[in-house]
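Of the protein chains in this complex, all but one are displayed in their positions.
And then subunit A:
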């Protein structure tokens, strides 16, 4: 029993465990569920969690929780339902004991796993924040086996490999840093919203880490390199010492933490000093945490999905199911349910529908939450448009923007699903012929597949059949995971028609890569900024960027000019576009006025 917390730096007082572990657990589950689907309700649950965490007294039912901040009727109702179910399963008298007692009774699997990990999360939180808040004067050194420590160390090791590329992508970095860290990089602990990855922003703030490009690349700054070097040296030293002195207890601890999880051996980096140490220091921690982090690291690593180990699931963007014209949108979900389609509602950053191959996972004994299965995205992505949507999106420019994003999303078979609604299109603000031309252009010019249906019902029927068909096609296929970040896009040409592609990107990478405006680089912002001048088109901006890729470099160039006249003409002879035309003196002058006017602009 992990009754006593190991001594941790930066923590003075062990926080009492939350007196309401069941509510805590349910809320955490609700939040994580919402987060997986990208729903905004995750924040509501998070707020409620924070309140609950602060409340020191046991609650007998959910109604009592209503006095807490951020607990609305909705949450209380859900919790009450869960509580009733819990009573039904465990008997009505289970209530007081399990809900109100602060110390979990020994031997109950669920409460054991709840309380200790809550302690840990508090410990980690304190540890992460302490250097930030209190010790402002002192140099920032991340604690051993914390997220920051692991990230620094991983990047350092990578930088020491000859001919290394000098940076790492997010997924790569997470996967390799995970064994060096106690906390998961992807799954937050119970009651907390932070993962070990959260510390990366601290590292960036402390100027130890630099994040460049899109997709993001992480590398060490000079300061970061110096610190990481010291951390690595300290690491080597301690492992040597431990190997000399503590061989005996180390062995005992190893077996201790191996209880009930045969996987641990396989997933630990073989013979790595860090791995040894982890079992060492973690032996007294709850068994749940290190294991969950192990499983996630296993899932991130490539590997294959063999036939039968996965199922094909339709993913529906939550926008398609909520908000706006509610009635019609509910209809789609109802139809899909009626058709018994295996579907999942989540936030898709591009497109409205797609399919994932999801690994089937079985619950691990001794663990409440079923580990998340791997998910690979099939090559098809569907954008649904009613005629009136199409009309609106052409007018406000979303039509092109969406197609642009669909083309770059990494899935090679985009489908435009058009709901024509018979004659309803006749009273739209664009003529029917324009809309039809736009649809045909989408097929001929953009190379999308265009599927025409009459209404939502037909859309649902189409999605149903597609799901069934894909299930059939993928019945006997072995899927492998490929990373766009690491391997780039393969061209779709090598896939033969009718043969489904089996080298797929993970859903996480796909959806992360498709976030709109996620990471702006200085270059990108500068291009957009230049385009705010009327007449300065995208190709002109791109040409100027060839010469001056940041505001700073343009300003510096102006400063190097000998005269105002020279400044005025600086950009005039920059060539742009296919025809290599000059940007011209007028535009050059405008840019000069913008950046060189010493006083206020008019």
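Couple of notes before you dig in:
In this section, a residue touches a chain if its C-beta (ideal position, glycine included) is under 8 Å from a C-beta of that chain, and two chains touch if they have at least 3 such contacts; residues count from 1.
Just so we're on the same page, contacts and distances are computed from a predicted model.
Per UniProt, the protein behind the absent chain is "Probable crossover junction endonuclease EME2 isoform X2"; the candidates were "Exosome component 5", "TBC1 domain family member 5 homolog A", "serine C-palmitoyltransferase" or "Probable crossover junction endonuclease EME2 isoform X2".
For the options A:78, A:333, A:486 or A:596, the residue in contact with the chain missing from this view is A:596. Touching the omitted chain from subunit A are residues 210-214, 216, 396-398, 400-401, 404-405, 415, 422, 433, 436-437, 440-441, 443-445, 449-452, 454, 461-462, 465-466, 469-470, 473, 496-498, 500, 517-529, 531-539, 541-542, 545, 549-553, 555, 569, 572-573, 578-582, 584-586, 590, 593-602.
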